[in-house]
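Below: one structure, written as structure tokens.
All protein chains but one are shown at their positions in the complex.
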Amino acid sequence: MTALLELEDVEARYGPVHALHGISLSVEEGSVVAVLGPNGAGKTTTLRSVSGTVRRSGRIAFAGRPIDRLGPDGVARLGVAHVPEGRGTFSELTVWENLRLGAYTRRGSIDPELERVFSYFPWLSERRKQQAGTLSGGEQQTLALARAFVHRPRLLLLDEPSLGLAPVLVAELFRIVRELNEREGLTVLVVEQNAHLALQAADAGYVLEAGQVALSGTSDELRADDSVRRSYLGY
Amino acid sequence: MAALETSPGPNLRSRSAALGGVVPPIWLLLVAGAAGLLVGSLRSSVFAQLTVQGLALGAVYGSLALALVLVYRATRVVNFAQGELAMATTYVAWQLIQWGLSYWEAFFATLAIAFVLGTVLEVVLVRPVQHRSVIAAVIVTVGLFILVDGIVNWIWGAEFKFMPSPFGTKIYHVGGVSIARLYPGMLAVVAISVVLVWALFRFTKLGLGMRAAAFRPAESALVGVRVDWMLAIGWGLATVLGAVAGLMAEPSQLLLEPTLMQPILVYAFAAAVLGGLDSPGGAVVGGLVIGVSLNLIVQYVPSITSELQAPFAFAVLVAVLLLKPSGLFGHREVRRV
Partner (left out) sequence: MRRRLPAIASLLAVAGLLSALPFLLSAYNVSLAAQVGIFFIAVLGLNILTGYTGQISIGHGAFMAIGGYTTAVMSQDHHTNLVVTMLMAFAICFVLGLILGLPALRLSGVYLALATFALAVSVPQLPLKWSKFLGGRDGVQTSKTVSHVWLYGAAWTASAILFALAWLILRGRVGRAFRAVRDSEIAAVASGIELPVYKTLAFGISAAYAGVAGSLFVLATNGFAAPDEFGIVLSLQLLVGAAVAGLGSLWGVLAGAAFVGLLPAVSSSVPLIGSNHGRDVVFGAAVILVMLLLPGGFAGLLARLRRFAGA
């Protein structure tokens, strides 16, 4: 069975600096996969390679189609939603406009998606005219998720969702991600520093180090692995 | 879900904090100014005529200023050639009329041509230099100024050309004041154009995409917005607004010649800076303010004669830059060290 997302020997660079030295990974449809590793390991770059926001080479296939030549708008149109580090909120625009932008590539009415999103997050509906930049960190993260969801993507790329959020909020966020995955069948590739939470929410994971895959396996396997436990789980 | 519904007060950090306590005074000033104009107009017919004329001219300045602001917001470039492009498109209209089109046929055809011209210019000239220094972008638009000026002079020559006014010569008499139909006509055409552009930005998906691309190109690309197309369309729309300004400026001068838009560019710069270089509404308001002020000042302040209009407008521009660089309605801070 072909995975929804496949990376084979992907390299990426920022100008002269190489960030990825040949990454291979795959994400099965309907699963949640975590990407772990220390700072600078290339986790964010991996997501950027998929969404086309960094110079990359190698084979990247989405639902069997090669996407390694596409730009970000082309990738988005195929059904990939990327929530970047820092959430990618359009601070100058309203909550409603942010949501509307999430569904930019969709034609026709987006009312059903909006209804779904408002049922998950009622406060979004109440505050739809509020300027997005004035929301708190947690609210912006939720807005980012909602925006991605309105897109009705097949694949959600989530980059460091826990950054800058209080632990309680982060736990809640991962719960929602898990729920979206189970209820709506959303496939998720999440980059996360908080390995513990990530592995709890994920079915499988990859550990990156210095631009290469150091370890991979199901989340149970990773949690049982000694090096992972020592380096990332703290026990 | 409940745990994520934090921060009870949604507007604790509301937008007006950015403008500080300045917003009320500005609106008060404008309202007071409008009231003053009304009172003056009721008391003196000359004043009334000057006000109406000033508003009409101000609408033209505002339209060009709006073009400048659109371009600046989208591509962070000040287009020094915006006035010359407006003038050139007016010549195109003249030529179409010479070839047999009616005024309004030529008008709309010109707007279409202006749109295409603007998008092509963005792709060919602006994209390569957009991310380089300010100086490079300035010089490219300066070169364009010289080029367009040269082309128009070359093709059509510098002699005056007569272009019929779409508003005829009818004069209305309202309570003792004679108002040529020209002025409300100019105001109406500009107002309709500006409102249409505003509606495009505010209510359509395309407009939302354009705003998003101007504010946050990277995030826009992620949601599937074709940022480069959006910027090109922005330039196209700006050139259309410039064309409207040129077409409406011409009837007020009656004769078409290549320096038509040069003083107006000056006033448009002043208006754009006054309103705030990144505020479209500010550009329009700025235009109206400058239009009316110039007209009244030239009449009532003896030492400021009509040759000094341009320096006066620039004095306003420099004063704004020194006192409040972000203009009346702008948000961005000018970087200071």
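Observations, loosely collected:
Letters are used for the chains, namely A and B, taken in the order the chains are written, and counting of residues starts over at 1 for each.
The rule is simple: a residue touches a chain if its C-beta (ideal position, glycine included) is under 8 Å from a C-beta of that chain, and two chains touch if they have at least 3 such contacts.
Everything quoted here is computed from the prediction, not taken from an experiment.
Taking every chain of the complex into account, the omitted one touches B. Considering B:A109, B:A191 or B:A310, the position touching the chain not shown turns out to be B:A310 (whole complex). The chain not shown here is touched by just one of B:A67, B:L111, B:L125 or B:L328, and that residue is B:L125. From the options B:A32, B:A112 or B:V142, the residue with contact to the chain not on display is B:V142.
Of the candidate positions B:V123, B:I151 or B:L206, contact with the unshown chain belongs to B:I151. For chain B, the list of residues touching the undisplayed chain reads 72, 78, 80, 125, 128-129, 132, 134-136, 138-140, 142-151, 153-154, 158, 266, 269, 273, 277, 305, 307-308, 310-311, 314-315, 317-318, 321-322, 325, 334-337.
Note that in this section only the chains that are shown with their structure count from here on.
Here chain A touches chain B in the complex through residues 51, 53, 71-73, 76-77, 81-82, 84, 88-93, 97, 100-102, 104-105, 120-123, 127, 130-131, 134-136, 138-139, 142, 147, 151, 168-169, 172-173, 176, going by the rule given at the top.
By the touch criterion given at the top, residues 1, 3-7, 10-15, 205, 208-209, 211-212, 215-216, 218-227 of chain B touch chain A in their complex.
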